[in-house]
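All protein chains of the complex are present and in place, except for one that has been dropped.
Lettered A and B in written order, each chain numbered from 1.
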Amino acid sequence: MAEGHLVAADALSMEREWKLPDRGTIGIIFLIITETSLFTMFVAVYLIYIGKSATGPYPKDVLDIPVLATVCLLSSSLTVVFAEHALKKNELGRFKLWWALTIGLGAYFLFATGMEWRKLIYEDHLTISTNLFGSTFYSLVGLHASHVIVGLTFLSIVLAATLRGFPIQTQLRRVLFLSWYWHFVDAVWVIVFTVVYIIGR
Amino acid sequence: MATIDYPLEHPKANEPEFSFSQSLYTWVATVDHKRLGLMYITAALLFLIVAGLMAAVMRMQLAFPNGHVVGPDTYNRLFTMHGTTMVFLVGMPIVAGLSNYLVPLMIGARDMAFPRLNAFGFWIFLFGGLLLYYSYFGGGGLSGDGSAPDVGWFAYAPLTERSFSRGHATDYWALGVLVSGLGSIASAINVIATTLSMRCPGMTLSRMPMFVWVMLVDAWMIVIALPPLSAAQIMLLLDRYLGANFFNTQAGGSAVLWQHLFWIFGHPEVYILIFPAFAILSEVIPVFSRKPLFGRPAMVGAVVAIGFISMGVWAHHMFAVGMSSWSNTFFAASSMLVGVPTGIKIFNWTATMYGGKLRFATPLLFCCGFLLQFLMAGLTGIMLAVAPFDWQLHDSYFVVAHFHFTLVGGLVFGFFAGVYYWFPKAIGAMLNDKLGKWHFWLFCIGFNMTFIPLHWAGMLGMPRRIYTYAPGRGWEAWNLIASIGVIFQAAGILCFIWNVLRSARHGEPAGDDPWDAWTLEWATTSPPPEYNFEKLPVVRSSRPLWDLKHPQDPDWKFE
Partner (left out) sequence: MAEHRVANIFKPLASPAAAEHNIALLTLAITAVIFVVVGVLIVFTIVRFRRRTDDESRQEPAQVYGSNQIEAAWTVIPILIVFVLIGVSARVIASIQNASPPPSTLKITLIGHQWWWEVVYPDYGIVTANEIHVPTSPDGKTATYLRLESMDVIHSFWVPQLAGKTDLIPNRTNYTWIDPRQPGVYIGNCAEYCGTQHANMLLRVIAESPSDFKTWAADQQKPAADNPQVGDAKAAFGSLACVNCHTIKGTPSIGKFGPDLTHLMSRQTLAAGVLTNNAKDLRAWVNDPQQAKPGCFMPSMKLTDKQLDRVVSYLQSLK
C-alpha cells in the first residue's frame, strides 16, 4: 500500500516522544496486587475465627511475640535497599555483602518460625487440626513463610550467580523487582504480626 | 517501535512445508500469542460440546417425571461437571483466548508482554481441566470405583468435607479448578502488561479499541477476584488432607464462610464471563452499522463502573442464609445498581445501530440476539436482586433460567458473533453465511424454547439440582418443552461445527479486511504473520483504518 510508507515515516517521527511504562514493572505490580488479594482472604478468615475455637490451646496460652525474628525480617528490607544502591553505584563488593546479609536475616526469620512451630506442635500440642486457632494460624503464617522461602530462593540464586562472577549489574531491573517482592513479603508480615500476635492475643 | 525496518518479505514465503510431527511440535512449543489464542478457543469449543452433551443428558432425564435415564449419583455428577466445565473450562478460556489473539493485534504489538508466561498459562489451564476430568477415573481413589465430583459447581461446605464427600472426587474439583485458575491469573497479568506497555505509537488509552478496554478491565477483575476462590480451595484441601477445621461445623467452623469466600469470587466471575461478549459487541455492532461506537467515554466508564460495583454484590447469592436485614438490604441495593452501567451499555449499542446501515451478516444477527436476550436476563437478575422476591426464587429453576439467559443468551451468543467476525482473520477463509444463519436461528429458537419455560417451572416451586420429580406438581409441560428445545440447540451447534470444519478448508478466501472494518487487526494479512505487522498505519484516533480509508474526513478531526 502506497500510503503505507508515508504512514511508516509518520509513525517513526511519532515514536520519538512515545513512552510507555515498562512491562516488567507492570507485571510485578500486578503480581503483588493479586498476592495481596490472596493474603487478604486468609487474614480476614483469621480475624473472623478469633475466639471461635471450640477447644484449647488458645493463642494467649501458647503464643509469645517473635520480637527478634520480626526485627530481623523488617531490617532485611533496609539491607536489600542498601544492596540495591551499591549495585547502582556498581560497587559489587558492598552489594554482595548487603545481599548476603539480607539472605541471612531472612533465613533467621524462617528458622525462628520453624522453632516456634516446633514448640507449638511438640510442647503445646497445637496442630493444624487441633482447633480453629490451629487451622487459621498455621495456614496464615505458613502462607507467609512460603513466600519468604520463595523470596530467599531467588535472592540466593542472585547471590550465587554474582559470586560466580556473573555481571549482575546488567540485571539491575530484575534485582529491583526482586527487592520489591521482598518489601512486599515484609509488609505482609507487618499485617500478619499485628493480626496474629497483637489482635489475636 | 521497530515495525518499519522489519524484513518485508511476504509472511508465507518463509514458511517451509512441515511434516505432521513437526507442525505438531511447532504448536506445542509455540509462544506465539495467536496460536495460543486459537488453542484456548479450540479448547473452549471442545469443552462446550462436552458439557453441552452433559446438559442434553440432564434434559433427557428431566423431560418427564420419574425419569430413568440416569440415577441420582450420575445426575448430580452431570450438573456439577456441566457447571464447572462451562464456567472454568469454557468461559475462562474464551476470555484468555480472545484477549490473547486480539489484544496485541488491536494495539499494534508484536506479541504479548510475556510470551513464555503466556504459554505456561495455557498449558497449566489445560492441565487443570484434564485433572478435573481425570476424576472420572481416579475420583473414587485407588480402592473405590472412580467418579466425578457431585457437590455442585459452587461446592458448598460442609457437603465437601471428608465426612460427607468420601473418595477423591471433591479433591479433583478443588485441585483442577485451583490449577486452571493459576493459568487465568497468569494470562490476566499478561493482558494488563501488554495493554499498558505495548501499545503502538499514537495509541493513547483514549484511542484504544473498546474491545481492549473491556478485556483490560476483565483482566483486572480476574487478578482481584480469583485469589479468593484459590484461598477457599486451599482451605478446603487443608480440611480434607490435614484435618484443618475451616469448614468443619463440628469444630465451630462456619458453613457460611465458604459461601462468602466463594461468591466474593463468584459474582465478579460472572461479569468476567460476560465481558468478552461486551467486548465483541462493541467491535461488531459499529462495523456492521457503519457507525462509530456511540458514547465511547460512557462505555468505558460503564465497564469500569461494573468492574468496581460487581465486587460489592456477592451476598445476593446468600439472601436465604439468614443474614441481618441490613446486609440483605445493602446487597439488594448494590446488585440493582449494577443494572445502571449495564443499561448504559445496552443503550449505547442500540444507539450505535440507530441511524446506521445495518448489514445483517451472521455476526450482527448474534449481536441482536444478545441484545434482546441479555436484556431479559438482566431484568430477571433485577428480580432476583429484590431480596424478598429472591427468598421465593432462590435455588429454583428461575435462577437456572436467569443465568442461562446471561451465559448462553449472553456469553455464548456474543462469542459466536465474535467467531463469525474474526474467523476470516484467523484462518484466512470466510465462514459460510448461509450455514451461519441456520446456526443462528436454530440455536436462538432452541435456546429460548429451553430456558423461557424454566422461569415458570421455578415460579411453580421447582427447585434446582433435583434428578427427578413426581408428576402432578405443574412442572411436566415446562420441562418437556425445555428438553425439546435442546434438540434445536444441538442442531444449531452441529451446523456451526460443520461450518467451521468445512470453511477452514474450502471457505472462500477472506482477504485482509473482509468486513471493511476499522481496527488494526484488519491492517495485516489474514492470517497474520508471526510478527503481526509489516508496517503500522499511524494511530491518531480509535478507528485508524477509518482514517486511512477516509483521508478527507478522518476521526481524529472530531475526537
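As a working rule, a contact is a pair of C-beta atoms (placed from the backbone, for glycine too) under 8 Å apart; a residue touches a chain by one contact, two chains touch by 3 or more.
None of the values given here were measured: they were computed from a predicted structure.
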item: Contact list for the unshown chain, restricted to visible chains; value: B
item: Contact with the hidden chain (one of B:Val31, B:Val256 or B:Leu494); value: B:Val256
item: Given B:Leu130, B:Leu379 or B:Ile497, the one touching the chain that is not displayed; value: B:Leu379
item: Touching the absent chain when the full complex is considered, from B:Ile264, B:Ile344, B:Leu411 or B:Ile427; value: B:Ile344
item: Among B:Gly138, B:Gly428 or B:Pro463, the residue in touch with the chain that has been omitted; value: B:Pro463
item: Those residues of chain B which, in the complete complex, touch the missing chain; value: 71-73, 76, 150, 152, 156, 158-159, 164, 249-250, 252-256, 289-292, 294-298, 320-322, 324-325, 328-329, 332-333, 336-337, 339-340, 343-344, 346-348, 350-351, 353-360, 368, 371-372, 375-376, 379-380, 382-383, 386-396, 459-461, 463-470, 472-474, 550, 553, 555, 558-559
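We adopt the following convention: only the chains that are shown with their structure count from here on.
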item: Centroid distance [mean C-alpha coordinates] between chain B and chain A, Å; value: 33
item: Residues of chain B touching chain A in the complex; value: 1, 3-4, 113-114, 185, 188-190, 192-194, 196-202, 223-228, 230-232, 234-235, 238-239, 242-246, 251-254, 257, 261, 264, 535-538, 548, 551
item: Residue ranges of chain A touching chain B (in the complex, touch as defined); value: 3-5, 7-8, 10-12, 14-15, 18, 20-23, 25-27, 30-31, 33-35, 37-38, 40-42, 45, 48-49, 52-55, 128-129, 131-132, 134-136, 138-139
